[in-house]
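Below: the structure, in structure tokens.
With one protein chain withheld, the remaining protein chains of the complex are depicted in position.
Up next, chain A:
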């Protein structure tokens, strides 16, 4: 009764691939953005903050459409990339970009809370002990906010697994190329007799999310024990 077709397995693989890639490539800029929001003292910070958080409140479809306008063949950035023979729309890269943009605010929000919990004096102490800025970042700031970073990555990974609206507009719904689990479910629900297949994928989706939560909880517990 519980069966998965080859296309379904590909969709699962693509989902994991997109979510993992999006989370990993967003991590360094996510940490940088969180650091900026947590520690920078400058005018216009509120504007930057609003801009980073915008995808959180905008309908994903709107985000997807704006990305399409930007990265499409006639878009401002898309046109430039086309000169280098790089195409983003209707590719897996497009799916990764869509997930990254939508999940980014969640990642930044978590890391920022972690960074704000670090006492500035600890960083100052590290500096007076001979640690340069990068050294202090790697040996004090990141380890102390490790749990927050992990929480942010979990949220973003889970969000990316479920990303639908922006992905379908920017990357389309091409089986074997850009069709992730949510897109495959969407397709099954729109064909007659696809209910069972859709349900199978729903179960996969539920188990995946559950595994992500359990794994992150386990890592979190080990980190707090050390």
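Just so it is clear, contacts are C-beta pairs under 8 Å (C-beta built on N, C-alpha and C of every residue); 3 or more make two chains touch, one makes a residue touch a chain; residues count from 1.
As a working rule, contacts and distances are computed from a predicted model.
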UniProt protein name of the chain not shown, from "Heme exporter protein D", "Prokaryotic ubiquitin-like protein Pup", "Na(+)-translocating NADH-quinone reductase subunit D" or "Molybdate transport system ATP-binding protein"
"Molybdate transport system ATP-binding protein"
Check the options A:144, A:202 or A:219 and report the residue that touches the missing chain.
A:144
Which one touches the absent chain: A:122, A:138, A:174 or A:211?
A:122
Across A:4, A:113, A:131 or A:219, the one contacting the chain not displayed is A:131
Hidden partner chain, residues of chain A it touches
119, 121-122, 124-132, 135, 139-140, 143-144, 146, 226
